[in-house]
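To start, I am sharing the structure in question, which I have written as structure tokens.
Every protein chain of the complex appears in place save one, which is left out.
Moving on, here comes chain A:
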Amino acid sequence: MKHKKSLSIAIALSILGITAWEIYWRSQGYFPDLDDDKYLWVKTRALVEDATEDDVVIVGSSRALFNIQLGQWEKLTGIQPIQLANAGATPLPVFHDIVENSSFKGTVVVGVTPPLFFSTTFEQAPPWSRASSRSEFYKNLTYAQRLNYSLSIPLQNSLAFVSNDDEAWIDDINLKALLKTIHLPPRTDKPQEPPFRRFQDIDINRNVRMKEEMVSDTAFANSIKTVWKTLLSGDIPPPDKEATIEYFLKDAEKFTSRGGKIILLRNPSDGFFKDLESKGLPRSEFWDELVTKANVPAYHYQDYKGLSAFKTIEWSHLSAKDADQFTENFVKILLEDGLITNLKNN
């Protein structure tokens, strides 16, 4: 009888506690949303298996994620691209995975963020492993994990306190993240990292939009700028242009020889990033060489009025509104150049 009473008390208090927790975080401005995690990525990666020649796959870094709006693309062409770009990662391992482990022969848009694209081919380096680990996870995904993720989606869509993003943002609200907010006097020499807040939302199709708050709250945008500066001010290994281009060309050749099309896209950047990229990875030595060697359609934002008329919010990514326009302009250019299919015309 004792345990029966305890069980009843436990059930009542658990429901009460969890409800109070949910209400509290909603009052703090949190709302139910999805996490950009490896599970969502592999769910999207699975779409490549059934993709047709008309389909478009996007690989790249965060700029390709933020700046290409899937809804806009679909509105103009009737095709929703498959978004496989990864923040803070080179697109090379994902492109390699598509070339080697699928029969896809549609169009791949490769977002080229120079500090990441030309960074490395070393498998343990973070720009590589952040992307390759997701491709590996796709290969090794179990049925249980697949089922688990499907069951988690309604919870993520209903409860604000469910937040378990792979990035481990400072404003995540799971227990581990909350414990990380406790600061005591340091005992190591490790420099304190600036707070990295989540500044985007993602949907079930992996369409990413920058939070409106980033546009209206300069302090928020500045906090992200501080993160970029800290990340890129340390000892960064020099770019490995030869190895990265060679790696890409090998895959590109295999992909195009089976009928696939590749489009290179250089997204806009400003301020600190633009300076760093133009000094450390000058266009003539990196982008131009890649385009010449790859011999595929390539779009550098500086060459197109419709792509350069935007100001990035934190030197690297476009606001949601600008991303809509950027996508529209980019898609129109591609349609004019006859590079992608427009199902709306057919």
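By definition in this document, a contact is a pair of C-beta atoms (placed from the backbone, for glycine too) under 8 Å apart; a residue touches a chain by one contact, two chains touch by 3 or more; residues count from 1.
The definition used in the following text is that contacts and distances are computed from a predicted model.
As a check of understanding, state which of "Membrane protein involved in D-alanine export DltB-like protein", "Small ribosomal subunit protein bS6", "ABC transporter" or "Tellurium resistance protein TerY" is the UniProt name of the chain not shown.
"Membrane protein involved in D-alanine export DltB-like protein"
Which one, A:N148, A:S278, A:N295 or A:S308, makes contact with the chain that was left out?
Considering the complete complex, A:N148 is the one touching the chain left out.
Considering the whole complex, which of A:A10, A:I23 or A:A309 touches the chain not shown?
A:A10
Under the stated touch rule, tell me which residues of chain A contact the chain that is not displayed.
1-14, 17-18, 21, 142-145, 147-148, 151-152, 155, 161-164, 173-176, 178-179, 182-190
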